[in-house]
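Complex shown without one protein chain; remaining protein chains in place.
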Amino acid sequence: MPKPTITSANPLTERLLIAVAVGIVGLLIVVPLASVFAEAFAEGPAAWWRALAHDPDTRHAIWLSLTVAPLAVAINTVFGIATAWLVSRFRFPGRSLLITLCDVPFSVSPVVAGLALVLIFGRQGLLGPTLASLGWKVIFSWPGLVLATTFVTLPLVVRELIPVMEAIGPEEELAAVSLGANGWQVFTRVTLPNIRWALLHGIVLANARAMGEFGAVYVVSGHIAGATDTMPLRVEKLFQEYRTPASMAVASVLAGLALVTLVAKFVIERQLEAEARELEAARSLPDTIDGSGTPPDAGPRTSTQASIP
Amino acid sequence: MSTEITTTRAMRRRSVLPGFGISIAITSLVMTALVIIPLSVLALRAASLGPTEFLAAAWTPRARAAYAVSLGASVVAAAVSSVCGLLVAWVLVRIDFPGRRLLDSLVDVPLALPTAVAGLVYSTLYVERGWLGRFLVPLGIQGAYSWLGIVLVLVFVSLPFAIRVVQPVLESLDRDSEEAARMLGANRAQTFLKVIFPAIFPAVLTGFALALARALGEYGSVVFISGNMPFKTEIAPVLIVSRLEEFAYAEATAIAVVLLAMSISLLVVVNALQQRVARNAQ
Partner (left out) sequence: MSIHVRGISKAFGSFKALDNVSLDVPQGTLLALLGPSGSGKTTLLRIIAGLEWPDSGRIEEDGADITDRHARQREVGFVFQHYALFRHMSVFENIAFGLRVRKAPKQEIEAKVNELLHLVRLDGLGGRKPAQLSGGQRQRVALARALAIRPKILLLDEPFGALDAKVRVELRQWLRRLHDEIGMTSVFVTHDQEEAFELADEVVVMNHGKIEQRGTPDEVFEHPATPFVMDFLGNVNLFHGRVEKGQAFWHGIPIDYPDYPHAQARPARVYLRPHELDIARTNAHAPNGLVTDDSARNDPAGNGSLPASVLRIARSGAIVRISCRPDGAESELHVDLPADTARDLALQPGERVAITPRKVRVFLPDPEYVI
């Protein structure tokens, strides 16, 4: 919590600074966000609903997004847990390389990632002819969308988990092992409850990014309306067809989803902060917390009273 | 005592904690299939072109113009984001005011909002009849279908990175040294320049590099607002896509490798910077 110090600026400067910050965030973020909804509902909710529900291509795009994003997030969740477990619990050759590799998708342009997938799975790609003879289609089809989406969201879950798992440390899991738990029991009963909020945070972020991914998906999708258009691609297609109101309607659904994501993120972050405080308290080991719950003759007690903040 | 659970030597026997085998299998599979093989194929495809062919593909006048637009707009956007980000982070950390938490949450919007939506809405805001364009266009400021438009959306997508890197460092800053500086007679500006800024500079630089990396690769939002005019407002990722749509794979690959090289070198810089930030924080 900010507290006044002798280095605090005077109230006028402070107010000016606040105004500028609010201005930046307002102009860059709030006005565009508000205008999505304003434009989408400019002709009333009925027009908005018609644009969404009565266009089969848009309906298909919504359905495709709702299929592709969860698949990509599921792959990322499994990958994130496995990789975070490796990095935080084992020392092995290539560990730091693995950590760096996890960040690579962040810095690779989604378009480049999509192109790389086309070079492998495309008609003239490395595996393209083989896949074609088997009758499998990856590029210009939903598997390509899933691969591209997974690539761009790859770091999101693992990056949430690694710091949390390192902070918790391996002792609880070792305790579970020494008490006879097998791998699955250790994971479901000890690890998962400990990392659930961090995992959920990663999943929410990955899902938001997956629903909104454009560049990588654009390249691998072939942009076929009613077949490989996801919601963001549909926004662009409608915009190119000069159907801005319909485009805005789809955009408003995505923006609404973004707002839901932010609320979820806010709630989860409060839980994470609470857990971090709890972890800290568990480490600090107060001598007693409160004597009230302790029966009078229930074992060693001390006169020192401390309380957890 | 050692908290390390397993050394490689002990790994030859079983590790005490379970799950090493299955984890390494999953991680290697996903990493290899999604990151290592695709990027290697990209690099190999480019290498198979040979130097002359590669240059002919990657260094055409149109491609050079696209790099220039990409780099120029990204650097300007990252710089604007860094300055704005520092200011917003400062206000969020140092000043308590009603709505601070709301402002803090709004900063995350660009992370959650699909870039296509951002591109769409920016382009409608800044056209002549848009909410902002109706004031700006008469002044001669073209925020849509222009270079400025590219910078605007890139600032939008990169702003959270610039803020979120600086914020924790500002929070952890030792106030005592500031107060000491003030008591030693430094004025506010001197205190900021001599005490605060050196401490947060690595973080600001990291934020800049992250913002730059994000901006360089951005496609979804730019494609809406830039107008994509070759030599003027065409960025490198857009050029890759248009080459791809012409089935000019070689040229697309060559340009992609140039872009990839830029991103990877930025990643290296960011890693080095973050290590410095981590060291400073201790």
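Labels for the chains are A and B, by order of writing; each one numbers its residues from 1.
Here, contacts are C-beta pairs under 8 Å (C-beta built on N, C-alpha and C of every residue); 3 or more make two chains touch, one makes a residue touch a chain.
Note that the coordinates shown come from a computational prediction; the quantities given were computed from them, not determined experimentally.
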Chains in view touching the one left out: A, B
From A:190, A:208, A:246 or A:262, residue that would touch the chain that is not displayed: A:190
In chain B, positions touching the absent partner: 1-2, 4-5, 7, 9-10, 13-14, 16
Touching residues on chain A - with respect to the absent chain: 171-172, 174-182, 185, 189-190, 193-194, 278-279, 281-283, 285-289, 293-295, 297-304, 308
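What we mean here is this: only the chains that are shown with their structure count from here on.
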Of all residues in chain A, those that touch chain B in their complex: 1-2, 5-9, 14, 17-18, 20-22, 24-25, 28-33, 35-36, 39, 75, 78-79, 82-83, 85-86, 89-93, 98, 100-101, 103-113, 115-120, 124, 126, 147, 150-151, 154, 169-170, 173-174, 177, 182-183, 186-187, 205, 208-209, 211-215, 218-219, 231-233, 235-236, 239, 244, 247-248, 251, 254-255, 257-259, 261-262, 265-266
Residues of chain B that touch chain A when the two form their complex: 3-8, 11, 15-20, 22-24, 26-27, 30-31, 34-39, 41-42, 45, 84, 87-88, 90-97, 99, 103, 105-118, 120-122, 124-125, 131-132, 152, 155-156, 159, 175, 178-179, 182-183, 188, 191, 213, 216-221, 223-224, 236-237, 240-241, 244, 249, 252-253, 256, 259-260, 263-264, 266-267, 270-271
